[in-house]
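Encoded as structure tokens, here's the structure I'll be asking about.
Missing here: one protein chain of the complex. Every other protein chain is in place.
Coming up: chain A.
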């Protein structure tokens, strides 16, 4: 589903290289965890996958379902099924949450040549998904993410993911700032989306989230490269011993 080949990327503004020859393959149905110390390039990788224009790919390629997506803008990638749940979702005053959800869903449908949703159909879907994520309907009447607590923002991200039904879900530190109850709700939301034709990339610092969203593979990112890949046991090893050993081996 996703094939990252020898990817090199830098910050467009100052040319700082962040991703330095990264290789990663994720298959349909797979849950892949990406771990690594601060500054290893985890969030940058998620931004690059989503098409953020602040980064430049200088070498290598990203293939999604066999096709390069480097030339696609974020909206085109989204309508092809790539979704990034942000670590820090932005607050957008003046944009009503419900209006935003409806426009996003319908724009993606339009881009795929599907019929737009009717208002009742849209309302029903939102109500269902929000109920499962225990989202207070009052929250949905506010402007997008404005005044949401950290936990509410993360839940709102998962709500968007549930409604947009992407094929490749990237969760960037979705566990940060969540208490254990919220973490379970969010994890249940992600697990409910698991399917044979959908892949999930979970970026996290901690083993904790992986107890609830169990990965099929774990990849350690360091200085913009995957320096070690393994099974879910690798996450346990990291939790026990830290990154020092693995980094030492790679060096």
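The rule is simple: a contact is a pair of C-beta atoms (placed from the backbone, for glycine too) under 8 Å apart; a residue touches a chain by one contact, two chains touch by 3 or more; residues count from 1.
To be clear about the criterion, contacts and distances are computed from a predicted model.
The unshown chain of the complex is recorded in UniProt as "Fe-S cluster assembly protein SufD", chosen from "3-oxoacyl-ACP synthase III family protein", "Fe-S cluster assembly protein SufD", "Dehydrogenase" or "Protein LplB". Touching the missing chain, out of A:59, A:73, A:114 or A:181, is residue A:73.
For the options A:11, A:95, A:123 or A:192, the residue in contact with the chain missing from this view is A:95. The omitted chain makes contact with just one of the residues A:51, A:189 or A:215: A:51. Against the chain not displayed here, chain A makes contact via residues 50-54, 73-75, 77-79, 83-84, 86, 89-90, 92-95, 100, 103-104, 107-108, 111, 143, 160, 164.
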